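Right, one structure below, let's go through it.
Heads up, one of the protein chains got dropped from this complex, but the rest are sitting where they should.
Right, chain A next:
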Amino acid sequence: MSLTTAHSVVAPSANAKLIAGTIIVAYALISIVPLLWIFATSFKTPPDSIAYPPKVVFQPSIEGYCNLFTTRTRQTPEYINSLGPATGFCDETVRKRNMVIAGPSNFLPRFVNSLIIAFGSTFCAVFLGTLSAYGFSRFKVPLADDLLFFILSTRMMPPIAVAIPIYLMYRELGLSDTALGMILLYTAVNVSLAVWLLKGFIDEIPREYEEAAMIDGYTRLQAFWRTVLPQATTGIAATAIFCLIFAWNEYAFAALLTSGTAQTAPPFIPTIIGEGGQDWPAVAAGTTIFLVPILVFTILLRKQLLRGITFGAVRK
């Protein structure tokens, strides 16, 4: 702390800090409002959600979540009265609106599709990415720079442009609207991110560790497995989360290449409709469930965020 005197010369004044802090807090609060509104709307009843002026204080209800997970049909009051007592809260709420639950909605299967495709493609991308990154990091690969740039350039194409030939190819191969097809596609898109990020992480691990291991009689492969991988764990985990977030959030490919069995949540959520238009509480409920995992990951990832979003170009 001998530099404190020098440091204090440049440190912002207390006033400057106060003004900066106020503006930042104000921006943060305003920018978070749409997200809070999603969360609030998910606990509103449909009439409350479309009230004018917009309701900030309301009686919370889980009707949106009920509507998200079920499909309902309108029935006459006589018919509803003829039914037995309501089973559970959702049943009761729905009956108050002169409806009965007809069955489960497609939300759960779509959500499960999202999970399978996101985790499947992340696993593949990180697996391939780790191997390639190690290859590029430790060996003299001919045309390494060109290959790395080629890997990256695959991300510059507009997704729709990629989707046209993929659509035709998948139709020929019978991969249209299958989880396997989507996993392959997302792996291909994500592997560029994985290679670039992981090469950065592996470059930072000193070669001396492997060399020492190899002098001790390990083969190159064993040295990779026993010394490099354990040290790259943080990097691999961060990379995996970035791949996961991409695959989880992806919309364009999913909207164009899946329609039923393999459809993921992002193209499904906008299609949730109630009677007479979009069922906003149900949409908000689906959105909330969909966003929560990402929120958790973002907080876990704070420190690696910068690196991930710039393909490892900015490390700090």
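Observations, loosely collected:
To be clear about the criterion, a residue touches a chain if its C-beta (ideal position, glycine included) is under 8 Å from a C-beta of that chain, and two chains touch if they have at least 3 such contacts; residues count from 1.
Everything that follows uses one rule, which is that contacts and distances are computed from a predicted model.
Looking at the choices "hydrogenase (acceptor)", "Protein-methionine-sulfoxide reductase catalytic subunit MsrP", "Sugar ABC transporter permease" or "Molybdopterin-dependent oxidoreductase", the name in the UniProt record of the chain not drawn here is "Sugar ABC transporter permease".
Across A:L115, A:V141 or A:A237, the single residue that touches the chain missing here is A:V141.
Although one chain is hidden here, its contacts on chain A can still be listed: residues 6-7, 9-12, 16-18, 20-21, 23-25, 27-28, 31-35, 37-38, 41, 49-54, 128-129, 131-132, 134-136, 138-141, 147, 150-151, 153-154, 156-169, 171, 184-185, 187-188, 191-192, 195, 207, 210-211, 214-215, 217, 219-222, 245, 248-252, 255-256, 265-267, 269-270, 278, 280, 283-284, 287, 290-291, 294-295, 297-299, 302, 305-306, 309-310, 313-314, 316.
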